[in-house]
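Heads up, one of the protein chains got dropped from this complex, but the rest are sitting where they should.
Letters A, B and C mark the chains in the order given here, with residues in each chain numbered from 1 onward.
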Amino acid sequence: GTLAAGAASAAEGNPANLPPNTPEWAKSLGPGVIEEAYGTRSRHETAVRRYVPWLTQDRQSSVSFTPLAEMHGIITPSGLHFERHHGGVPDVVPADWRLMIHGLVERPLQFTLEDLKRLPSVSRIHFIECPANGGMEWRGAQMSGVQFTHGMLSCSEWTGVPLKALLAQTGLRPNASWLLAEGGDASLMTRSIPLAKALDDVILAYGQNGEAVRPQQGYPVRLVVPGWEGNVWIKWLRRIELGDRPWYHREETRHYTDLMPDGRARKFTFVNEVNSVITAPCPEKPLRGKPGFVEITGLAWSGVGRITRVDVSVDGGDSWRSAQLQEPVLGKALTRFRIPWEWQEGQRAFLQSRAMDETGRVQPTMATLRKARGVESIYHKNAIHTWLVEPDGTVVNVQIDA
Amino acid sequence: GTLAAGAASAAEGNPANLPPNTPEWAKSLGPGVIEEAYGTRSRHETAVRRYVPWLTQDRQSSVSFTPLAEMHGIITPSGLHFERHHGGVPDVVPADWRLMIHGLVERPLQFTLEDLKRLPSVSRIHFIECPANGGMEWRGAQMSGVQFTHGMLSCSEWTGVPLKALLAQTGLRPNASWLLAEGGDASLMTRSIPLAKALDDVILAYGQNGEAVRPQQGYPVRLVVPGWEGNVWIKWLRRIELGDRPWYHREETRHYTDLMPDGRARKFTFVNEVNSVITAPCPEKPLRGKPGFVEITGLAWSGVGRITRVDVSVDGGDSWRSAQLQEPVLGKALTRFRIPWEWQEGQRAFLQSRAMDETGRVQPTMATLRKARGVESIYHKNAIHTWLVEPDGTVVNVQIDA
Amino acid sequence: QPGGDRAALYRPFPLPQGGGAAGPFAAWPAPPGAAEALPRPIAGIGRPASPQEIAGWDIDVRGDGEGLPPGRGTVKDGEELFVQQCAACHGDFGEGLERWPALIGGRGSLNTDQPRRTIGSYWPYAPPVFDYIRRAMPYATPMTLSNEEVYALTAYVLHLNELLPEDAELDAEKLKAIRMPNREGFVLEARPDTPDEACMSGCRQGRPVTVTMDSRQFVQPGSDSGFSEPQ
Partner (left out) sequence: QPGGDRAALYRPFPLPQGGGAAGPFAAWPAPPGAAEALPRPIAGIGRPASPQEIAGWDIDVRGDGEGLPPGRGTVKDGEELFVQQCAACHGDFGEGLERWPALIGGRGSLNTDQPRRTIGSYWPYAPPVFDYIRRAMPYATPMTLSNEEVYALTAYVLHLNELLPEDAELDAEKLKAIRMPNREGFVLEARPDTPDEACMSGCRQGRPVTVTMDSRQFVQPGSDSGFSEPQ
């Protein structure tokens, strides 16, 4: 018994470190405290953001994807938060950062970062998703894993000042109904936001997962627009102008509008609707060599509130079981779901998840979504996603008849 | 008006980047996506872990502190998580990592990291606190800021396998009542844990804030023992032995016992009791030059459950107002509290916070705590902490008569 | 509103009086209760922004042309500037090189299965062309052109799209007057637009699962679709 076990271990690791031997790291001191005054991850960890070269001409106006298959829980490590820039990442000097608020206000004001940090603050755990997440799948399955089908998605604890606290400083003219938010990057990104949302739950965030917002996410200050498409979460925010109508800028006409089969496009489609995806098993986390118990796990989210239920099917949507939702289930935040399953070598399976939110919205099938919107709307694809498990345990991105 | 304003801005930043001028970063492209496939923070951010040289002979058996004054929300960025090692940080090769569970079990087993990740998992947001946190203050105020008075404290989203799921694999002998958890570092750190806790909420965590547990926090696997003193959250876990009594090892006799004035010491004092501290203002975040509105904010926590109330006093405990608690308020997790205040230059103030938990425990004053335990118990100091605000806005760590 | 209360979650804005009929540039009403939603202001935080400070940053041009600066530029001047500063990416005639975006073409394509969204085919209003060129182009050195130059470039780009004659000169009033081909091409958000069905068993009613699309025709399962190093 012992010898056989030894041989098995040797196949998997260095026997010198395995029982009954004392591993080398138990026989010598490692580095002490503040070896890293600001720490990094283990050199053995390799999860990375990835980009897709054929999607964009360059990397300045481009996107990189969160490796969702490697994530645990609901918090996205900031180092792996997906990126979406239109002119690269500006190196904003915090002492030179200013926020200007003007237009239909009583008192046009500017704020330093220090000013912002003195105002009343809130912290909220919210997902952010690019509305083009999964956009490559409208016509059919073409990406190799969950990093690319759903990886323009992250969730952080954001801390900052409610936008309404800033609008209290400037006052509002009675006819103010929309605002323009403008970034300070090379694209001076702009989006129009209805005032009702601004007064509801929008935050000017300087904190992300306990520390300063990362440069790729808008350092020093970005908008957090809970539940709404990532593009309106203006990064490197520099200006807010109040107005009495939307601006119809390039990013809310040419982009981020949803083209329907009749050639007309829907505008102001802000909300990321109820959605979910299984993050394990998935193409990056196949079942090869692991027959038996499988914990199916994934993420669900909705831009209008809490997730109330996630159903999982292993037979392509014929039968469903409701998964367990990890508490705390927070509004407009990722929700982790888990459900046990048995898989045997030689078994083919079609894994799907279907989320529901507190407003009763249910994730549609790809067929239903196509029936409603065709295949050219790019944005807001929230269809039920299918992973094919092959008899050998390989997991494949496929689409099926429903 | 305009010229004066320009002069004022110049004092604070580079006028070339301030309104009405277009900042340089809006006029040139920054680096694109995956410039950092695994991202780091802004080069302008400087918060760091710090150690106190006189506390320990070397940095291998030592401690470094979380810069709490720089934190936002409740999640601690993993790069700033406090450290406490007894033999430095081992570089555990994940393929060579094994967990052995034996002793009073039905089936002694060993697990690879892969095995662990296949088992049912949970995610929980919990604080971890070294029971020696604030230990330097038993005799009197002697540290210069909240990083040192309370910085052996962090809060993360931990993901892993409930210990009871592993004990289900091995089975339990009917007489098992305690277990020994053993780390794989150079100190082969051991602690005895009562089985009741093990079956309640203990987790073997491989995930921390969405990614792998950091080396300094026990990579690849550490124990998470919610609400209990950090030392029992064994890092670099390698072995769990079930027994029918505690082991009385060095770290649960020589250390982590609480010496009372009569010369006897309390043993098995696991819980970190209800506690809180104001993290701004604090010595690192003085009020100098910032008269007027102040948002007092801080953290509260309890090892037995949820925080239900935090009161704040600015007059050394004569009068108190209840602060706002940031939702979600989670059990055995940090809870952020906030309360508005007005401070005028020339005003002296004594800031204090006092937390209560769902079991009705209330933070004692330092005097009450000393009356119960003297000044030599090192651990589990959870007294109400006092910051003196000087007339010029300097904030000082003091102790007062109560 | 169609869809009732739930639709309001997706369209949290009161529409202009008369709705779409009021035209795209009617003022939109303020949301009810806006003033009361504000907390009390806090003294001493924030500094007045002077008109001059605002002027430097207030560069936006609205869909209706509000915000257009004084100045003018000709198609001819625009052509020269375009060749020098823009054609390397967008092509001499705005046709788009490599995968840099095209600024022309696609008219009539929007309801086909190969829709092409360009200024000529998709942008509903002309003034935002000025706005976007000024704030974001040339791509690597934005905010370096004068307003005159931006007018000229806007004129040339609109000319390439057959929306201005070769000898035209453009200023604020003329730019506002241009009627873009896709001006009527936008409708409001219409979600929720799928049923809320959650069948639990026998949902396929005996139909076997058919794979309609398999990503392996493009890529192997794993991480083949992308890279963590520049390609």
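In this text, a contact is a pair of C-beta atoms (placed from the backbone, for glycine too) under 8 Å apart; a residue touches a chain by one contact, two chains touch by 3 or more.
Since the structure is predicted, the reported quantities are computational estimates derived from the model, not experimental observations.
Trainee: Please provide the labels of all shown chains that the missing chain touches.
Mentor: A, B
Trainee: Could you tell which one of B:Leu18, B:Val89 or B:Leu167 touches the chain left off the display?
Mentor: With B:Leu18, B:Val89 or B:Leu167 as choices, the missing chain is touched by B:Leu167.
Trainee: Among A:Ala37, A:Leu55, A:Val93 or A:Val375, which residue is in contact with the omitted chain in the full complex?
Mentor: Looking across A:Ala37, A:Leu55, A:Val93 or A:Val375, the contact with the absent chain belongs to A:Ala37.
Trainee: Write the list of chain A residues that the hidden chain touches.
Mentor: Contact residues on chain A toward the absent chain are 1-2, 5, 8, 18-22, 26-29, 34, 37, 291-293.
Trainee: In terms of residues, what is the contact footprint of the unshown chain on chain B?
Mentor: Looking at chain B, the ones touching the missing chain are residues 48-53, 56-57, 59-61, 64-65, 86-87, 100-102, 107-111, 115, 118-120, 140-145, 147-148, 164-165, 167-172, 174-178, 180, 182, 186-188, 190, 194-197, 199-200, 238-239, 241, 243-250, 253-254, 257, 259-271, 273, 283-284, 286, 304, 309, 311, 315-320, 350, 354, 356, 359-362, 364, 368-369, 372-373, 375-376, 380, 388, 394-402.
Assume only the chains that are shown with their structure count from here on.
Trainee: Testing understanding: with touching defined as stated, what is the shape of the graph linking the protein chains, line, ring, star, complete or other?
Mentor: complete
Trainee: Hey, which chain ends up farthest from chain A, C-alpha centres compared?
Mentor: With centres defined by C-alpha atoms, farthest from chain A sits B.
Trainee: Please tell me whether B-C or A-C has the greater number of C-beta pairs in contact.
Mentor: A-C
Trainee: Taking each chain's centre as its mean C-alpha position, how far apart are chain A and chain B in Å?
Mentor: 27
Trainee: Just give me the whole-number Å value for how far the CA centre of chain A lies from that of chain C.
Mentor: Distance between chain centres: 23 Å.
Trainee: Can you tell me which residues of chain B touch two or more of the remaining chains?
Mentor: Residue numbers touching two or more other chains: 18-19, 26-29, 34, 37, 293.
Trainee: Please list all residues of chain C that touch 2 or more other chains.
Mentor: Expected reply: 42, 45, 47-49, 53-54, 57, 139-140, 142-143, 227-228, 230.
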